[in-house]
Structure formats: structure tokens, C-alpha cells
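Note that this complex is displayed minus one protein chain, with the remaining chains in position.
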Amino acid sequence: MRRGFRQLTTSGWLLMALLLIATADTRAQNPLSASTAASFTVDLQVKLTVSATTLTFPNSDPDSVPQIPASEGPVTITANARNEGTNQIILSVQASDDLRSVLNVIPISALTWTATGTGFTGGTMSTSTARTAASWSTSGSYTGTMSFLLANSWNYPVGNYGTMLTYTLSTP
Amino acid sequence: MKLATIALAAFLVVLASSQDARAQSFTLTVTPSSFAFPSGDPDTMPEVQSPMVTVSYKVTGAGKTAWHMAIRATSDLTSVSDTIPVANIRWTATAPLASGIALTTSDQTILSRTGNMTQSTSTVIFYLKNLWTYKVGTYNTTIVFTLSSP
Partner (left out) sequence: MKKVLITLIAVLAFAGTVTFAATDTKTVSVSATVSATAKLAISAATLTFPDADPDTTPSISPTEGALTITAKGKTSAAGNITLVVNADGPLTSGTDTIGISNLTWTAAGAGYVAGTMNTSDQSVGSWTGSGNYAGTQSYLLANSWTYVTGSYSATLTYTLTAP
């Protein structure tokens, strides 16, 4: 009986120790962390800014001014776009008509431009084809200038000529 | 007898160590469990702002023990094949938590104390730089707050 009691007591001590070890581990965590998941969605987006809404070419002596610059000076273009990074971002420009004064016409091909800025390129205006003024391959904010010139000539009939240019910034 | 002595010694060791654990206890919750930065025109919204994040914390049984709270991100904001550096995120926090100018993937201490702290609540707002250079996609990361003592 006395030997059985010692055995029970020893087993009891062991059991108690094991229980304390188990409970002691769950009473405090160090370190303790908690978190929040953050997300941000970037959508397809383009935004175009053109510094001038008009281009004016004054009357000039064709001998001394063979190419007439616009009175407004260079046009500043800012093209902002977000894309997937694979498809091109394109800035194009197209005229609605030749320069027209009642029945008299100055062919729109007389209007050309030179350009500065990354991705920007010079060209010749057209009514039938949207001309590429600039292109880029990835998201960003791109600024450049377009300096327009109208070829001068003694052959132009007197008149006030006009047309409209449409700039289009796009990305698929 | 020998076995009983060993058991008694083990019990006393465990009892002593459990007394140390019960002396310092951290409680920490962060809500909401997730949030989304809003989208916007980078020209008019150069930063986009998160909803308010609430951080609740308590420290008991610290005695003279020093402890601190840290913040980090698990990674850069990541889409399928693109990333936005997590350093583009800054945060403001209400006292006693500190604000920061750039999140990192390493712990940055935002609170250091010695002793207990009663149940406290601070709010944190995150600000992400909104740039035209970001590529289309949905970007994710996890922001982790950690209480710890040496």
C-alpha cells in the first residue's frame, strides 16, 4: 500500500509538471503581430493637354519668309497615359479639311511641324490620314513641343483660310 | 524517491518560467483586415489616401521590461508582373504611434515604452504616391504591426 502511494504521488507530480508546461506556453506571445491587406488598382487611362487652341499664320512676304511660323509659337503637348506596358501609346493629329477660304484652297500638306521631346516626331499634315505625332511603349507622363510651319507662296489667292486639327491620344 | 525529486524539480522550473510569461502580455488588433487605395487622376490626386486603420493594443505585466511596436510591409505592392515600391507609401498615425515617410519590408519602430500600457487605440492613414508611370493592374501587399520585447 505504501509503495503504491509513492508510485501514485510520483506519477501525479509528473502529470502536474506536464500540465504546467503545456499551459505556460499559451499564456503570452512575443512577438505578437496583426496585419491589414492593402490593394491598389491601376486602370487604363489617358489624358491629353495642348497648350494652344488656335494656330495663326499671318500674311508674309514669301521671299523673306518662305515658311511661316505660327504666331503662338511652339505648341506644348503633355500626354499622360497608363497601359499594360506592352501596347503602344499613340498621339496622332489630323486635319478636318484643307485650309479653305470660300472657294480657294491651300493644300493641307503645306502645313508641317517639327517636334522636340522624347517620343515626339515631325510630320506633314493630312486630311485623309491621322499622322503620328508621338508614340511611347509604357505608362508615363510625356511632354514635348510641336512647331508648325505653313509653306508660303506667291500663288496663294488673297483670303482668310481656316481648318481644324484634331489630336487623339490613345492606348488599347 | 529519486523519480519524485526529478519531478518536483521539473515542476519548480516550469512554475518559475510560467510566472515570467504571465508577467508580460501583449494584446494587438488591426482593423479593417483589408483596404483598397482609391484610384484617381495623378494630376489632381498626387497621393491617394487609405481609409482609417485602427490599431488597438495593450501591454500588461511588463514590470520594468522595455517593449516596442514596429510596422513593415511583407513586400512591394505587386501585380502579376509589375511592382510599385512600398517606399511610395507613407503614413500618419495618432499619438503615441509615430508617423513615417516611407514604408519598408523591414521593421520600423513606431512606439517604444517600458512598463505596462493600458488598452489604447491609435489610427493610421496610409498615403500612396499616385504616378502616371504605374502600369495597369491590381497591386497587393500586407502591412504588419508587431509588438515585441527583447
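Here the chain labels run A and B in written order, and each chain numbers its own residues starting at 1.
As a working rule, a contact is a pair of C-beta atoms (placed from the backbone, for glycine too) under 8 Å apart; a residue touches a chain by one contact, two chains touch by 3 or more.
Treat the numbers as computed from the prediction; the structure is a model and nothing was measured.
Undergrad: Thinking of the complex as a whole, which visible chains are touched by the chain that is not shown?
TA: A
Undergrad: For a quick check of understanding: of A:Ser109, A:Thr124, A:Ser137 or A:Thr168, which residue touches the chain that isn't displayed?
TA: Residue touching the absent chain, from the options given: A:Thr168.
Undergrad: Touching the missing chain, which residues of chain A?
TA: Interface with the chain not displayed, on the chain A side: 44-50, 52-59, 61-63, 68, 75, 81, 83, 95, 99, 101, 103-104, 106, 111, 150, 154-172.
Simple rule for what comes next: only the chains that are shown with their structure count from here on.
Undergrad: Can you check how far apart chain A and chain B are, centre to centre, with Cα atoms defining each centre and the answer in Å?
TA: Each chain's C-alpha centroid was found; their separation is 35 Å.
Undergrad: Quick check: in the complex, which residue numbers of chain A touch chain B?
TA: Interface residues on chain A, with respect to chain B: 6, 9-10, 13-14, 16-17, 20-21, 23-25, 27-45, 47, 80-85, 138-141.
Undergrad: Can you list the residues on chain B that touch chain A in the complex?
TA: 1, 3-4, 7-8, 10-11, 14-15, 17-18, 21-22, 24-37, 39, 41-43, 48, 50, 53, 55, 61, 73-74, 77, 79, 82, 84, 89, 126, 128, 132-149
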